[in-house]
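Read the structure below first, then the notes.
One chain of protein is taken out of this complex; the other chains stay put.
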Amino acid sequence: MLEVQNATKRFGGLVAVNQASLKVEAGSITGLIGPNGAGKTTLFTLISGFEKPSEGGVLFEGEDISSDEPHVRARRGIARTFQIVQPFAGLSVLENIAVGAHLRHAKRSDALARAERVGQRVGLGPELDKSASSLTVAGRKRLELARALATEPKLLLLDEVLAGLNPSEIRDIIPVILAIREEGVTILMIEHVMQAVMNLCEQVYVLAQGRIIAEGPPADVCDDPKVIEAYLGAGAAERLKREKVHA
Amino acid sequence: MYSPAIIAEAVVNGLMTGAVYALIALGLTLVYGVLHIINFAHGALLTAAMFAVWLVYEALGLDPYLAILPLTPLFFGLGYAVQRFVIGPASHGNDSNILLVTLGLSIVIENALLAGFRSDTRTLNTDYGFQVVEFGPLLLSKPRLIGFGAAILVTVLLWLLLSRTDTGKAIRAVAKEKFGASLVGIDVAHVYAVTFGLGCACLAVAACLLMPTFYVNPRIGQAFVLVAFTIVVLGGMGSIPGALLGGLFIGFVESLCGLFLGDSLGQIGIFLIFILVLLVRPTGMFGAKA
Partner (left out) sequence: MTFRDIAPIVVLIALLALVPAFISANTVLNFLVFTLIIALAAQGWNILGGFGGQFSFGHAAFFGTGAYAAALLQVRLGINPWIAFAIGTVAGAAVGWVIGYLSFRSGLRGSYFALVTLAFAEVLRILANAATFTGGAAGVLIKLDVRPGNFQFESRGAFFWIALALVGAVLLLTGWIERSRFGAQLVAVRENEAAAKALGVDTLRVKLGAITISGAVTAAAGGLYAQYFLYVDANIAYGTWISVEAILAPIVGGLGTVFGPLVGAVALHGLGEITKLAAGSVPGIDLMVFGGLLIAAVAFAPAGILGLLRRSARSRGAARNA
């Protein structure tokens, strides 16, 4: 469904993403993990169109969308959430979601009805009439999710929707994500909460210093020495293995 | 066509006016660079300073150049108070609010001057107002030459203040990262007010330099404020060397446009440059970062 081909993004002299390629199969939940500053969010901005790649391209359903503006990609069916939540602070929760729903529904009443259903589904039902700025962190994350869902996407890009949540909030939201996939929405997620990645993702890509250094099912990737070293530093994999032997 | 001498004289006159423009723009760019706000009241504050010069001359017989001594600290204090007690608290730290508050201030100041001084245009009758200096084939106005030198001197002094003194370091720290500055114990609200005060002090000096050859009425600031914005945008918001170069350039352009297009169309060159720079490169032409 989504294919990133050798995408490179430079900011001045800094290469944030370097020759990264990945594929997301329709109907899957794919994870994108990597240490802080690896370029995960930059890769997301290339997919969602907020930045254009310096080299390489992005294919969606077989079409090259590299030069499309973000709103055009949204129309094609790509929705994203923001790592740093971006609510429309002056609007109510329902109105926030309705902006997303308006993408496919021109009439105000249709959009509001749609927004209400989406809001209920992600568990924002009791909060719909409150101001978006009054939500808790967990509420704002749900709002990000709801707004993106309201655009009725085919591909949902989730940028750390679990970050900043406590364990019980994470437990509450994981079934929501699974249910979204059950309805046929493909998901690509950046996530640091490894437990969630292990439970949710079929396929994982590991980004370090702008490069994809590993890919595969989550369990395999976690044992990959390259991945361990990317997180813990050179020689860490070797040390861990030795410690395991000694123990 | 005009003779080379006339054109040369226009160029030199333009540069001399430009230096005073630069001084006006200096206050604006300093405030922008540190507070990241566009001060719409800048023009009205200049008008107030010009009236102050006129008033001390008429009432006390104080020479405009001597008036620099009392008026500069007075306007520093005024600017300090305005930022600390009006703009800061009223805008709640929101950018578009600051824009509106300074707009409101400019309306209040301008119309207070109108109420106090009426709409008459006033000038100073100094005995040196029309003196000229011969400079090769050119005849240059003596007070404008003084204005040119003094404006450049003040620019250099301000630059030294910012780069060499502790106050300057605090100001630059706040300009770069106000949160970090507050963490190391810098009183950000105080630095903001000092910066605004310095901006107003520049206006006081500019007013003293302008008045021997210029006139004042309650609306005069409007003519200057857009010119000053143009210079600031051209020179790069927040850049002091940029303001000086931008000021000289705008003085030059205005003078030549005035020569070739006539007085009524003369200013249009400035605004077209302004619009073009904003549309093409809003970070300025002289390389300061936005």
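Each chain carries a letter (A and B) given by its place in the written order, and its residues are counted from 1.
The working rule: a residue touches a chain if its C-beta (ideal position, glycine included) is under 8 Å from a C-beta of that chain, and two chains touch if they have at least 3 such contacts.
Small disclaimer: the values here were computed from a predicted structure and weren't measured.
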For the chain not depicted, the shown chains it touches: A, B
Touch with the omitted chain, as defined above, among A:V15, A:L59 or A:L91: A:L91
Which of A:R108, A:R171 or A:R239 contacts the chain that the document leaves out: A:R108
Hidden partner chain, touching residue among B:V20, B:V56 or B:L105: B:L105
Residues from subunit B at the interface with the omitted partner, ascending: 37-38, 40, 86, 89-92, 95-97, 99-101, 103-108, 110-115, 118-119, 218, 222, 226, 229-230, 233, 262, 264-265, 267-268, 271-272, 274-275, 278-280, 282
For subunit A, residues in touch with the removed chain: 48, 50, 69-71, 74-75, 79-80, 82, 86-91, 95, 98-100, 102-103, 105-108, 111, 147-148, 150-151
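Here is the rule we use: only the chains that are shown with their structure count from here on.
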CA centroid of subunit A to CA centroid of subunit B, Å: 50
